[in-house]
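Omission of a single protein chain aside, the complex is shown with its protein chains in their original locations.
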Amino acid sequence: MPEFQFIGKPTDRVDAMEKVLGSAKYVGDYALPNMLVARTLRSTLPHARILKVDVSAALKIPGVVAAITCEDFVDHSRFGYPISDMFMLAYLRVRYAGDGIVSLAAENEDALDRGLKAIQVDLEELPGVFDPMTALDPATTIVSEHSRDATEDPRGNLLMHYIVRKGDPQRELALCPVTLEEDYSTMHQEHAYLETEGVLAVPVPEKNGVTVYAPCQSPFINRGNLVRTLGLSEENIRVIQPHVGGAFGGKDDLMYQISGQAAKLALITGRPVKMILSREESMIASYKRDAMQMHVQLGADADGKLRASKIHATVDSGAYSSITPFTAWRSTIHAMGPYRYDACHVDTDAVYTNNGYAGAFRGFGNTEVCFALEQAMDELALKLKIDPIELRLKNCLRPGDTTPHGQPLGDDVSLAECLEQVRKISDWKHKHTDYSRVAAKPLIPGEFRRGIGVAAVFHGMSLGAEGEDFAVGTLEINQDLSITLTSGLTDYGTGSRTVFTLIAAEMLGLNPERFSMPRPDTDQSFDSGPTVASRATVLGGNATRVAAEKLGLQLNQSAADLLECKVEEITRHGELFISPKEEPVSFEEVVNHAREMGLTLTSRGRWSPPKIHWSMETGQGKPYFAYHFGAQVAEVLVDTGTGKVEVTGFWAVNNTGTVIFPQGAFGQLYGGITQGLGYALMERVDYDNGYIQATNFDEYLIPTALDVPDIVGAFVEKTFSSGPYGAKNLGEPGLVPAAPAILNAITNATGRRIRSLPANLERVLLGKDLRKEGSSTACKLGLK
Amino acid sequence: MGQYEYNRAASVSEAVVLLNEPGLKSRALAGGTDILLQLRHDPRYCDRLVDISQIPELHRIELKDGWVHIGAAATFNEVLNSPIIKATARVLEQACITVGAVQIRNMGTLGGNVVNAAACADSLPALICLDAVAHFLTSAGEQLLPVTQFVSAPNKTLLPSGALLTSLRYPVPTSGCRSAFIKLGRRNAMAISRLTVAALGCLDEQNRIVEARLVTGSATPHIERLTVVEQSLIGKQPSAELFHSAAKITVDEMIRLAGYRWSSEYKVPALTAMTERVLTQVFIWDEVQ
Partner (left out) sequence: MKIQFILNGMPAETEAPQDKTLLNVLRENFGLTGTKEGCNVGECGACSVLIDGRLVNSCLTLAAQASGHNIVTIEGVHLPDGSPNDLQQAFIEYGAVQCGFCTPGMVLAGEALLAQNPQPTRQDIRTAIAGNLCRCTGYQQIVDAIQSTAQNRQEKKGHA
């Protein structure tokens, strides 16, 4: 491992200072003169035709300034990618409880409240579809509209169908001495970012346009949607991302809608318009991680060699498609886990319902299938009487293997190392034996039992064959010798700003303190696609590296000219440029000379991963250019008297390639695992006839500091040749295997298997969930 | 002005005057953690808030004539940090420790918890286990009721309109008695109680139970000492079998009082385990498991 100056060294996060001082501004912290406040009237019915919207009474209320509906936008405010089935404000129909219908702007909150109450909306209720398993029945009401590109063959409530095809698992399974066939289910998960959605739109009369401050993940996508629905062009619209109080994938679609609503109101009124969602409104209206039902079949030889897998998944995409076409594809690709099979079929149906809609959430489709497959592996291990880690080591993908998709893997596959390391640091062997032995004994009522469980993960990097994948970064040396760095990829607490800074600093041999990144701004940076799918380090990092290389070349040219030597002869020591005769010149001198030479001292770098290809028809191809691998072990203490589970220990080994920003990397790991712990044990989004039950943090429980143990994280830093300085991405793989590791540990402790999330008190104690009858009350109250 | 009026009372008598102004729906405000949420859902919940949190006598915790007095505006933190409470009522100390988190314990008060009377209120099983009495002041004078009667049903108390809860008092348990409280929530902080149990008891020199008190919370509509259970323990020596039988009677009582509900399938085994544990803590071990 080469020795770096800045990469991998303890570093302060570049924007931590203003955050600890409390001076970092989030969109809710802005106040401008002459500003209006806005809110959106949302449907309290999950499925209804909009018969009439009458805002006249509302507009008469003193203090109410403007009201808009979908008709105030181009093409009824239609937008969305890859399927444009979404609207800034609902058109013709509302499709989930929380769907926005009218947006109002007023002088103050009181006027807003009164104005919203005075809006008359006539809705004709339609039958709702709430069970994804029946969404495709011919008799079921159609939720989706046919997309603009629909063929003659209407697909009903089917959004997408994806496949993987290798061999004939049906035949293989029939020949396998040991098989497993089980159903697993996950429910929706709420992102629960501490900062709710919000936006501030400021009209810019000189440009006939508007500037939108939006903590969205992807400012360029936001701008694109605004261009389309407002009927303006890119020059008129600027999107700036202020500090973001957490996103985890959740600040896209709804953020674009409120950006459109606020922007239109700002344009109409000629005044700044601010809209901040309450927590209840956020929980009700925002998209979630999809709920999934999976039917898993696995088959193996008696010695544990996996032969076949056959998996069917149904994804509840809810009212709109959002990014489900991509997440459901990722689910399909990852459903079989990081293992070798002779035969493998995966079929995924993503369907529309009138539940809240589903979109991106850390893990992006892998979280759900990993939950199922890693439990199935453990169930198989029990049948085979093989240790769960041994079973995985026997079957895991290794360098040079071909995946079930038909993709030959290179040598940056370190799953086996991750499994071996996590086994060692968690003291697996002796604990697993001990706890298994105890679990086999009859239960003494009220006994506390310990268990240990493992889960492995592979996670394809970036968008994969889902979309065009590239990123752009720029660098510019300023007059005061500071350096401005931009990227189209954004940081919502994930640490990418620090990562890019370190990469640029390392490449240029200049102190990280020289670098600053402005807030992401469509006027200043370059479109790099959405910040999702853990793209930032590899794509954004590489783009930064390319920009830094180009800038470095200019500096070396200047130094060589100054020192009268060849560019290749320049060496570096700290920030000094040294000639072959050991004469040094300072960075300042080099910069000044470069300006005299007419060099621009700016650079732009673009990076794309190697081309990949997926065939929808054959279910084969090269879905991702590379994969991240990892393994996690959870240790639990189960109170068999009450069903309460404490996670008392957690070990995670991830193959991240080079770790660029250590505190950030560990933080992403701990944070992801904590979200996985919540997903496993306590988080639940219930839709009852389309009405969400939990609308605030009193009912939607996420882990507190007393619910999480100290986590031991380690990184296998085998360098990844395509990554900047050998780094891979990390944002998501920390979360993905956490829940199955915990559930496998619960089974090790109790001998009982829980195949649905969350593994709450009732499921652990009784083996089933209990719920009192749901109601629409909380949802309607939250939308008042 | 806002949706409602805020007044600060400097004394108990001033508070009672403010609470009794004709034509106004007035409520006492101590910590505000429950009442402010009520007002957010329903701004017409009251017209006037009377802040009693700055009245020193309402924060006092003192031992007098064999009784412990706790001012109604004493916060959960003040209660759990009080040496008097620690020495005489571990059950109440533990109940306060389990409430919410630091912020809620700094703001929320024992009096507020009692008057709000939620079925899952954490202080109620502990107070009722201690045979606590609620003292309240009306314009006609002071009245008192055992807390178990004062809290008559979920979210309902017998506090007359315009009255002010001033203190909670309990008789100091016989020396040598021990008490304990166990809470079950879905996570380890900021959790609504799924179930709670409070117990208190003493043994004689022959290691026989001479005093036993047991109260469950979040289990029955009315929170009360389960005397049938207590009677089954008196005169006997502590043992796992004895506590198992007592636990069985406890869950039978829960079903008798609450009916068999959607949650009973869970609560029966869980309450069984918790009852056995709390009795073990009181009569056999002193450590929290």
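Going in written order, the chains are labelled A and B, and every chain counts its residues from 1.
Everything that follows uses one rule, which is that contacts are C-beta pairs under 8 Å (C-beta built on N, C-alpha and C of every residue); 3 or more make two chains touch, one makes a residue touch a chain.
Remember, predicted model here, so these are calculated numbers, not experimental data.
Q: I'm checking contacts with the chain that's been left out. Which of B:103, B:139 or B:231 qualifies?
A: Of these options, the touching residue for the absent chain is B:103.
Q: Check each of A:79, A:96 or A:193 against the chain that is not shown and name the one that touches it.
A: Here the residue in touch with the unshown chain is A:193.
Q: One chain is left out of this view; which of A:82, A:167 or A:246 touches it in the full complex?
A: The one listed residue touching the chain not shown is A:246.
Q: On chain A, what residues meet the omitted chain?
A: Missing-chain contacts on chain A: residues 10, 12-13, 15-26, 28-29, 31, 191-196, 243-248, 278-279, 492-495, 662-664, 666-675, 696-698, 702, 704-706, 708, 710-711.
Q: Just the residue numbers, please: which parts of chain B touch the chain that's not shown?
A: 1-6, 8, 29, 32-33, 36-37, 39-40, 49, 51, 53-54, 77, 100-104, 106-107, 188-190
The rule we apply is simple: only the chains that are shown with their structure count from here on.
Q: Mind pulling up the chain A residues that touch chain B in the complex?
A: Touching chain B: residues 445-446, 639, 641-644, 682, 697-698, 701, 703-707, 760-762, 765-766, 770-773, 781 of chain A.
Q: What part of chain B is in contact with chain A in the complex they form?
A: Answer in residue numbers: 41, 101, 184, 186-192, 194-195, 262-263, 265-266, 269-270, 272-274, 276-277.
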